[in-house]
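Here it is, the structure, as structure tokens.
Removed from the display is one protein chain of the complex; every other protein chain stays in position.
The first chain written gets the first letter, and so on, giving A and B; residue counts start at 1 in each chain.
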Amino acid sequence: MELKGWRDIPIGGMILEAGNAVEYLTGGWRAFRPVHGEAECIHCMQCWLFCPDSSILVDPENEKMAGFDLEHCKGCGICASICPVNAKVIKKAGEELARDDPRLCIRMVEEGKFQE
Amino acid sequence: MSKFEALTGNDAVATAMRQINPDVMAAYPITPQTSTVQKFADFVADGLVDTEFICVESEHSAMSACVGASAAGARVMTATSANGLALMWEIVYIAASNRCPIAMSLVNRALSAPINIHCDHSDVMGIRDSGWIILFSENGQEAYDNIIQAIRIGEHPDVLLPVAVCQDGFITSHSLERVEIFDDADVKAFVGEYKPRWPLLDLEHPKTYGPLDFYDYYYEHKRQQVEAMEHAQGVILEVADEFNRKFNHNYGLFESYRLEDAEVAVIAVNSTAGTIKVVVDQLRDEGLKVGLLKPRVFRPFPARELVDALSHLKAVAVMDRSVSFGAMDNAGPLFLELVAALAFHGVHVPVADYVYGLGGRDILPGEIERVYRDALKVAETGRVERMVTYLSVRE
Partner (left out) sequence: MATKLTPKELSKRPERLSPGHRLCAGCGATIIVRQILAAIDEPVIIANATGCLEVGTTIYPYTAWRVPWIHNAFENAASTISGVEAAYRSMVRQGKIPEQNIKFLAFAGDGGTYDIGIQALSGAVERGHQFLYICYDNGAYMNTGIQRSSATPYGAHTTTSPAGKVIPGKQQFRKDLTAIMAAHNIPYVAQAAPSQWRDLMKKTRKAVDCGGPAFMNVLSSCNRGWRHGTDETIEITQLAVDTCYWPLYEVEDGEWRLTYKPKKKRPVEEWLKRQGRFRHVFKPENRHMIDELQAEVDRRWERLLRLCGES
């Protein structure tokens, strides 16, 4: 955002555009990216409940989890850690799985693999 | 219409507060402001005001609640003194920088330590850089008149700054004097309704108050405060003009008493100015050409106007009821600002500083007479022998 002069900003430090932080793209912080794996999403919305960054997209009409807001997702991995389908897959496998294992519902994949 | 009542300075201010009927008052008692909040509490308990009176648990919370209420969109008033002001100092700056038009009665009292409940101006001088508009009052009448005007000054869209109206603790706050109280309806009409521009309570337009600024924006926000201060002087005069016409008064930036044809003058604020007027009359009877300039508006400091009013004089003595420890020759703040104004505007009038009345030490006509006689000597020689004198301290 271009720096404005004192005449062009509201007085008193007030910010009048509610929620304009969306313009600040924290997606660039990521080292890992959440990606849907083979296990099917059951749309339980637990990931939505626990995302610190309001970055789980929701389709309210169809009551479905609609993906990840990659412009803002910081790649914390909480969604993958609490995903109940992930838990089921891990239990079925009977061992620790890598965070990017393709069998998971939400995989945390190295961001580097997505750069051009 | 109006009527005359016997009121203490604090009760006069409380009466004005009743007539203004602010939406919120958050205050904490401290001597010598206490009778203001006690009187106001009576008004609240008797259903004479609509004010939500928050009996906060400290002055810091008082100013914090005032900021919250003002940001919400309410008309807010409060009162304090000395250490109460010192405790709320953090939020005093925040009130100004958040552009909250809070009107405060500041009953001047000495700052600790040692603890002293009597009058001096060390409390208000501690907030002179805070961004508040600061008005001085010689007596209860002026405090009453000033606090009514403070509402209009602070809430003016070109200003939007908090205003402190000072009067001397105990000396005028607790003395009974004849005060002209205007009709409730006239005061109400004068202050009008507060129309906040950016209230938090406007749910349709949610806004954020008090963000974090880095070095990329803080300066610009402060520059805006400077702009508001620059507009304030004009607004103060406009409001005074309207007040003068409606209520038959004569307020401006300062009061000149027998100044036009004077050769020497004293500059002093608040109650001591009253004593000085008596001494001026006495000395005038002796044929001495003396006068008084009593500043009313301290912030914004009307440098140009003060210099113009003083430029014809042969000598000036400033009386300061506080010390700026470690400043040039340990002078008082009024002296320091005035000397800067004269120097900057290239007007050479010799000025001496007289610190007096610290911690409520009495100031007697005889001592004021001495100040004038010193000034007359300076007028003769053109030289100030001693920059700063501490009146009536026991060596």
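One rule holds in what follows: a contact is a pair of C-beta atoms (placed from the backbone, for glycine too) under 8 Å apart; a residue touches a chain by one contact, two chains touch by 3 or more.
A quick note: this is a predicted structure, and the numbers were derived from the prediction, not measured.
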item	value
Residue of A:A39, A:C76, A:V89 or A:L104 in touch with the missing chain, whole complex considered	A:C76
Residues in chain A touching the chain absent from view	1, 4, 9, 13, 15, 17-26, 29-30, 43-46, 48-55, 58, 60, 63, 69, 71-78, 80-82, 108
Contact footprint on chain B, counting only the chain that is left out	23-24, 26, 50-52, 54-58, 60-62, 64-74, 76, 90-91, 94, 98, 200-203, 206-214, 217
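The rule is short, and it goes like this: only the chains that are shown with their structure count from here on.
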item	value
Rounded Å distance, chain A centre to chain B centre (Cα mean)	55
Interfacial residue positions of chain A with respect to chain B in the complex	3-6, 9-16, 18
Interfacial residue positions of chain B with respect to chain A in the complex	97-99, 160, 198, 205-211, 213, 216-217, 220-221, 223-224, 227-228
